[in-house]
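Here the complex is missing one protein chain, while the rest keep their positions.
Our next item is chain A:
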Amino acid sequence: MYALSSSLIRSPALRKGLQVAAANRQVSLKVVSVGSTQKDESFFEKNERLGRKLSPHLTIYQPQLTSMLSIMHRGTGLALGAGVWALGLGALISSHDINHYVTMVEGLQLSGATLTAIKFIIAYPVGYHTANGIRHLLWDTGRFLKIKEVYSTGYAMVATSFVLTAILALL
């Protein structure tokens, strides 16, 4: 049956009929130089000139697991990057060695519970970014790209991130 319908579509009679219909519609093409089709201003410049407001985007799009986990990955990455910069630039600028700063923190006399809580908060970006990083690398191999799999790996990843953080905080 498919062969019949495809042969109908490809039949010379149909093609002739379409040609006749096209000729009757009197479509004509105008040859135009490439230069005349290029624009002077960009899309953004034109809309700014016309005084048009930008359409809402982030304010109206419903937060979803996909987008929230993705921006969290970027946020935790930025936080970790800032930490690395602080370590490196701090070592460059500071006139003291690390023991000075360790003693300074010990001098704060924080309780064990407070310290564990602080370590959990510092370790969470590490745990989340590592877990989601593995998820990203799995995507890069072409795995888990269907939307159901994106969601299931997403939930598994969040759980893993907490486990990883707990392990790091208790070390």
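By our rule, a residue touches a chain if its C-beta (ideal position, glycine included) is under 8 Å from a C-beta of that chain, and two chains touch if they have at least 3 such contacts; residues count from 1.
Note that in this section contacts and distances are computed from a predicted model.
Undergrad: Considering only the chain that is not displayed, what protein name does its UniProt record carry among "Bola-like protein", "Leukemia inhibitory factor receptor", "Mediator of RNA polymerase II transcription subunit 20" or "Succinate dehydrogenase [ubiquinone] cytochrome b small subunit"?
TA: Going by UniProt, the chain not displayed is called "Succinate dehydrogenase [ubiquinone] cytochrome b small subunit".
Undergrad: For the chain left out of this view, which of A:Q19, A:T114 or A:S152 touches it?
TA: A:T114
Undergrad: For the chain left off this view, which of A:S5, A:Q26, A:S55 or A:S95 is in contact with it?
TA: A:S5
Undergrad: Contacts of chain A with the missing chain: which residues?
TA: Given the touch definition above, chain A has residues 1-2, 4-6, 8-9, 34, 42, 44, 74, 77-78, 80-81, 84-85, 87-93, 97-99, 101-102, 105-106, 109-115, 119, 130, 133-134, 136-137, 140, 171 touching the missing chain.
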